[in-house]
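Only one protein chain is missing from this complex, and each of the others stays in its spot.
Note that the chains take the letters A, B and C in the order they are written out, and that residue 1 is the start of every chain.
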């Protein structure tokens, strides 16, 4: 995924509509959490089995759109805060590996 | 960003710890929303100006980690649901451009 | 506020519609968080000044409804988990007073 290209696209999108004024990181964090909840909402009354079958249901496009909405705000926020997304992910996976070593993993959930 | 490589890494990480049993999409959506709220929490008492300066504050590493946590669950969820993240984002940006045409954009916020 | 009376009303409401099957605490926690995000969404692009004036705007009924939705799920969840809401609140305020003693309060935000 070409993060920088998407960031340029989203930056232009916001500028063309004079929306950059609203895109401070506090507002972007709120907007991102709202989209994350729209994804939760699709699953809230489903059993785990129904949840696993979601992409074979009438909600598959809805799921893709909410996932995209979260990704869009995350990429936009990383741009405004100058966070290298790929490095942040790599660093965190490494940190998680130390926090949850394999031999003790059975005792903790993540 | 090499999404497939990260998905392989996360899949191995979960398998090594026998965590795949917890990774149905309902639980992953919940976990993702929890991480999104941990990002919101960093900003909740800040003014917009303090929010814009967050990466010059003692919270810059915390911000990067929460952004990474959200991305990790998003990438994992897309893998479990077989969603092409890049296509989902491209499609949604196109849909947003239709929903918020430039000449009417001043009247709506996003 | 007569919590027990509202709990009886909500219990009947769910039974009449055969919805109790969906009201396990995991689902109720999800639904409550979704409503909390619907309240956040009203404010996400507003300045602090615009936020303070929200009840004089066209969104005042929307705010009341989202606040009610959160309260309804909270009261329902407390009923299903047999949590005494009033006692839980009293206990937590007391715990907060110890955690944030007045003379040190200026150094921490809540």
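Keep this in mind: a contact is a pair of C-beta atoms (placed from the backbone, for glycine too) under 8 Å apart; a residue touches a chain by one contact, two chains touch by 3 or more.
If you're wondering where the values come from, they're calculated on a predicted model, not measured in any experiment.
Just so you know, the chain we are not showing touches A, B, C across the whole complex. Within the entire complex, the positions of chain C that touch the omitted partner chain are 1-3, 6, 9-10, 13, 16-19, 22, 24-27, 29-30, 32-33, 36-37, 39-40, 42-43, 46, 48, 51-52, 54-55, 63-65, 67-72, 74-75, 77-78, 81-83, 85-86, 88-89, 91-93, 95-97, 100, 102, 105-106, 109-110.
By the touch rule set out above, chain A reaches the unshown chain at residues 30, 33, 40, 45, 47-48, 109-110.
Although one chain is hidden here, its contacts on chain B can still be listed: residues 22, 27, 30-31, 33-34, 36-38, 40-41, 43-45.
The rule we apply is simple: only the chains that are shown with their structure count from here on.
Note: centroid distance chain A to chain B, computed from Cα atoms, is 1 Å. Those residues of chain A in touch with two or more other chains are numbered 22, 27, 30, 33, 36-37, 40, 43.
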